[in-house]
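The structure appears below as structure tokens.
Removed: one protein chain of the complex. Kept in place: all other protein chains.
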Amino acid sequence: MAKKLMKGSEAIGEAAVQAGCHLFFGYPITPQNEIPEYMSMRLPQVGGTFVQAESEVAASNMLYGAAGSGERVMTSSSSPGVSLMAEAISYLAGAELPVVIVNIMRAGPGLGGILPSQGDYFQATKGMAHGDFRLLVLAPWSVQEAADLVQDAFDLADYYRNPVLVLGDGLIGQMMEPVEFREGRLPIKPLEAKTWAATGNDGSKPRSVINSLFLDPEALERHNVHLKEKYDRMVRDEVRFQSYGLDRDYDVLIVAYGTVARVCSTAIDELAASGVHVGMVRPVTLFPFPYQAVREAAARASSVLVVELSTGQMIEDVRLALANSKPIHFLNRMGGMLVSPDAVVDKIRAMADGRSTEVVHA
Amino acid sequence: MAKKLMKGSEAIGEAAVQAGCHLFFGYPITPQNEIPEYMSMRLPQVGGTFVQAESEVAASNMLYGAAGSGERVMTSSSSPGVSLMAEAISYLAGAELPVVIVNIMRAGPGLGGILPSQGDYFQATKGMAHGDFRLLVLAPWSVQEAADLVQDAFDLADYYRNPVLVLGDGLIGQMMEPVEFREGRLPIKPLEAKTWAATGNDGSKPRSVINSLFLDPEALERHNVHLKEKYDRMVRDEVRFQSYGLDRDYDVLIVAYGTVARVCSTAIDELAASGVHVGMVRPVTLFPFPYQAVREAAARASSVLVVELSTGQMIEDVRLALANSKPIHFLNRMGGMLVSPDAVVDKIRAMADGRSTEVVHA
Amino acid sequence: MPETVFSRPEALRDVTTHYCPGCTHGTIHRLIAEVIDELGVRERTVGVAPVGCSVLAYNYFETDFHEASHGRAPAVATGIKRARPDLVVFSYQGDGDLASIGMAEIIHCANRGEKVTVVFVNNAIYGMTGGQMAPTTMPGQVATTCPLGRDVDHAGHPIRIAELLSTLRTPAFVARASVHTPLLAVNAKEMLRRAFSLQIEGRCFSLVEVLSTCPTNWGIPPAEATRWLEKTMLPYYPLGVFKTPESGSREPRPLDRGVR
Amino acid sequence: MPETVFSRPEALRDVTTHYCPGCTHGTIHRLIAEVIDELGVRERTVGVAPVGCSVLAYNYFETDFHEASHGRAPAVATGIKRARPDLVVFSYQGDGDLASIGMAEIIHCANRGEKVTVVFVNNAIYGMTGGQMAPTTMPGQVATTCPLGRDVDHAGHPIRIAELLSTLRTPAFVARASVHTPLLAVNAKEMLRRAFSLQIEGRCFSLVEVLSTCPTNWGIPPAEATRWLEKTMLPYYPLGVFKTPESGSREPRPLDRGVR
Amino acid sequence: MPQIVISPDRCKGCELCVQACPQQILGMGRRINSKGYFFAEVVEPPRCIGCRLCCIACPDVAIEMRVHGTMYHYFAY
Amino acid sequence: MPQIVISPDRCKGCELCVQACPQQILGMGRRINSKGYFFAEVVEPPRCIGCRLCCIACPDVAIEMRVHGTMYHYFAY
Amino acid sequence: MQNDVIMAGFGGQGILLIGKMLAYAGMREGKEVSWLPSYGPEMRGGTANCTVVISDRPVGSPVIRSPRAVVAMNLPSLDKFEPDVRPGGLLLYNSSLIDRRPARQDVTVIEVPANEIANSLGNPRGANMVALGAYLGATEAVSIDGVVEVVRETFAAKPGVIEVNITALRRGHEIGAAHTVGAGEA
Partner (left out) sequence: MQNDVIMAGFGGQGILLIGKMLAYAGMREGKEVSWLPSYGPEMRGGTANCTVVISDRPVGSPVIRSPRAVVAMNLPSLDKFEPDVRPGGLLLYNSSLIDRRPARQDVTVIEVPANEIANSLGNPRGANMVALGAYLGATEAVSIDGVVEVVRETFAAKPGVIEVNITALRRGHEIGAAHTVGAGEA
């Protein structure tokens, strides 16, 4: 198909529709209102259903019901709304339901503001809710990638029977860029019929019960082991990242994700023009995190710079990857303020001439 | 006061009352129903108020209103209920309200089961909700310590104007042990009058607005920086841990928290009886985590064993502390199954004779 | 040859429930199962279990099931029905589940007119968690979180779900029944049949509130519990049909009109 | 000396609001502030702001304030009032906030009989987020999430909060007013005065629903918006007092009684 | 002739059937079943009028009814 | 004599006062204020009857009223 | 020195209560104690059990996988806990409701016809007290006099049942004392 100039939010919606998403349940929240708005217009055109839920709590539980019926379903929200989905997301993971959840992050905590942020990294990758579970987390850096990852997300969700979170920020949601949807796209994973779905039972197969309750602790432990094995498979098979400028020698390695990585790419280009070579590893999956890629790329650098729109969350994963093997520096903005290419350039210069000090952990 | 044999849940309630908690808002959930039940009986006796909220969402927002009025307030719940409080907890942190929240963890994910678990470690210490914030997290290992930490929690909450989370498990909630409440207990921190509280304004001070909204990103960034500084102060001043058996030489260092650490202490005693010396560092604050204590104690050991009732969450903090300096082994149970002293003994033996393999990260 | 004129319906699995002796959750289960059998929709019925004593309902019905999170069964049912309008979807919820934590979900599900059936079991208490006060607990009734009895000045009056929902403008079938005597149970089954039938015909949302006993947490034996229900609950929770898809809007009019 | 017979009330801060031209949020703010002034309670009043266009209400009232999370203002107000019964507590909430996400909180706050006052601003739309459908959006009304107009078969009929709440058994004052003409605004102020007075007397929960315009998201100029409100909303949302603490229970009776 | 069959293992001894029977022919036995409950028994089978009120009242579907020959019911069920 | 004072900077040009005035003596001016709005003006001050409907209708408290001497109101406010 | 015991039976047999009394008496003797109930699946009508630890030093694990003693008041409890008793430990079982003999050879087995004794004392609900007495008799984990005190306090509101319960306790104690077993070393 030809390229279309689309808002990130709309591209996400269209990508879902083209991936066969038939139901969307959502509740408005800036900066992603265009996703439900797009779906309310688009889904009826393809025989699908859009329901404006009464809240994010309800939306996420509608998702649970619809996913348990075997349909491809999605919801989207922004930070505070995602927090309200926490309990249901734990249920979705516990009941192993394939759903796609989009979080277009805004700044917090609390009501915070509506401008871009990456303050939900920990929530997305580690402590989203009670209980031991993981989401597969995909972080696009452009509108095109957002569309691509949303489509992949549906396949991954179905394959692993696990919720997949697409983690963008206000920039991804709001900006327009050219997008192309591949025609005749095939699933990226071999997918089986959803025989586990609860769609009525005529006795030809065992009853389907969509459930996360295991009153017997031994059974629940087995379930936990089963889930852990699944997460381990994701760690083994689903790590995605992008290297930038690793084809040359570099002194500093940047680790950044999402639109921040784009800003860094501009800075890297500018520095290259002035003869300073910097490399970058951009995690595309935040869980599973590309520990090995970061470790290997860092091995060639003398120091590492982590850039985030938060007080420092992904930096913990970078520290886990590096285990003190390289000094780590940190550049961040918060509250909706953005990191500019200039700030990255300055920071790299400061690292070079000793004005920047390494982050040391307590 | 004389020792009383009390259920952990009741001791938590009584400790709160004695710390001057005047209001409790909660919603029933096993295994901590005895906390609201106790409060419904006890608070009216001291002129306080118990409100059974319609949900955990409501309870946590009632907490917000009451805390913003300057009163000492508490809620308690168990894992799924805490997930429903996520949004409000982010608001509480953003608006810097001092509250005490008790989570008596049960096994997950989803509805899971009601038996003890430590599956909410990540949620408590890292990703509780959207936005960049931290809770001070206290993890008792006995009923007496639960009572003590609840009292401290009120002081810490007031001092830092931050929510404090007391993280127990079903054992803490359900078991009875002797408890003693110190008479004439003084606050552990110098506390100031809550002039920031919104209690009506006669013009004698600036208006009080309890709020986490900052539409101006520069203002929100300043707020984030302010919060980060607060968390850094906690990291500097509030780390608590307990050492066990570090007064002798040891080959293995155990890191465990909560009731699991108690189980480990029995195992350590049993091993000591057979001439094998094992040390333990028990984090009492999970945030801030005692990185340094773990690092220093591990330096004297040849390997480290982390024991948890989860797929492995605190182990990430131990890895951050150790940065590959020592091999880490892991012992866990899940789903409500408990680690027994025998299992710990076996694991230590297995580490000694090479049957246990180090945990290696992706 | 003797003919069996009363036995376990097909839609009810042949297992012993975990319910306490005399708990009428069991009776209500059976009535639902009988209706499902009689309407011949067992193979396309999907139930939604709540969090409450009936959390294990999925073990008792011979149909596919979803276990919902506490209070959200109407949202889960919405998701199922919107995904698969050909299915017959019912939720089974207690009074803590539906009338407390799940209040928003039930009102909006009813108001959207989702074509699902809700069976609302009102036993005036939180059974599963050990007898805490429910929104439906009677004034003066003792519960573990109102040890001196529900004080209406502090906790308000019991909520009447059938009445509340019947005021919504969207067409619906709303009724209240009880099973504490066999004859009333027969009537309850009739209400359930109408509720399921209206769903199957694609007509409207339907909800049947069923008064139920909780001998364990009321702290009285089953037979006495039926008498307590009769004496205490029945006057406050009148039985009958409150709304039919034909009966239109029943909301109160203003006591006095505003200036125009 | 000229006497000033109309000017900004003391309880309303002397700042320009962020509301769009002609948005009646401003009018409602002023009426509340006038009532607070006239009752002489400004110094002990605490407001609770919602998430919605009135999210910045705390900048406009000269009283202490709490900013609540979306829909939970009644719970926040409960917390404040229970902590400090001597304060006069009011929440100010939009229809998305109160009637959608906050449905459970408003019903339970009213049902517990919290001695707080809720000002419920019904503008039939989500203003702040850019015009999505609200539970109060009129049938056929276009909104960004119902681009072809609200379809009652899909989204149900608009919810009437005053009617819904007036059916609860717990004593309360519940009224609906409008401010789209000056005379109705005067009446709205009278309703607000009664609502605050009943709280101050410790009598009961009180809620005033106020119909409001959203010229921006309705996509019509302010003067036309008042006419649209009059023509479209008023017939469906009648004005008046629906419940007073004296008027007792107003819930519907069953259409037909169950077998006894 | 209606015939009432009470399953000793399904019965939880709640006595609701005893209360329901208009003929007062049901009673609690003195034996304990595998779950620890005393279970209900038919005291005078011949007096049963086949009204099925006991069956309907039993929350545990512990009572079945069989009939030989035609019979009338109080109500359609 | 009632005197209407419209604050040009507070006025957002919504015209609600214009619609409210029974004397039809309010109108929109041709000047733009600092926020970019055309603001309301009193066209014929002497015809004002002091009913305050304009003040009540204004969502932005942009209209004040002063009076010289006693006056009657349509309603208590 | 540590005594630990798992007491188990039907929900209505008063198992949790005698466990609490034991722990309470231990505390009053200045011992370190813990009492831990099974709070298993949120279900009705199952079996109940509790673990009591009484020790001279701070109680380590309140969960005991291999207890020094088990008191089984019904068959399911015996089935469940018989295998867990620590070798050399103690197994008391309520022979009134359990019609099989325990199979373990490596533990001291004490047969306590608790319901029969209670019935014979005209105190049918006192079987739990008989069992507690028997446990005390066999282990002397705490002194019977201390427990008698606790009984008086516990039933202060129903003075009518105090003496019958004390009698039941003492009758159990006699049975247990016939098999005295020393406490383990911690």
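We call the chains A, B, C, D, E, F and G, going by the order they appear; numbering starts again at 1 in every chain.
As a working rule, a residue touches a chain if its C-beta (ideal position, glycine included) is under 8 Å from a C-beta of that chain, and two chains touch if they have at least 3 such contacts.
Computed from a prediction, not measured in an experiment: that's the story for all the values here.
Note that of A:41, A:175, A:235 or A:276, the residue touching the chain absent from this view is A:175. Among A:195, A:292, A:340 or A:357, only A:340 touches the chain left out of the display. What chain A contributes to its contact with the hidden chain is residues 3, 5, 30-31, 113-115, 170-171, 174-178, 259, 262-263, 265-267, 269, 338, 340-342.
Just so we're on the same page, only the chains that are shown with their structure count from here on.
Ranked by C-beta contact pairs, the top pair of chains is A-B. Using mean Cα coordinates as chain centres, the one most removed from chain A is E. Separation between the centroids of chain A and chain B, computed from CA atoms only, is 28 Å. Each of the following residues of chain D touches two or more other chains: 55, 67, 69, 100-101, 103-104, 108, 112, 135, 155, 183, 186. Among the residues of chain B, those in touch with two or more other chains are 30, 54-55, 57, 80, 87, 91, 95, 110-111, 113-115, 211-213, 215.
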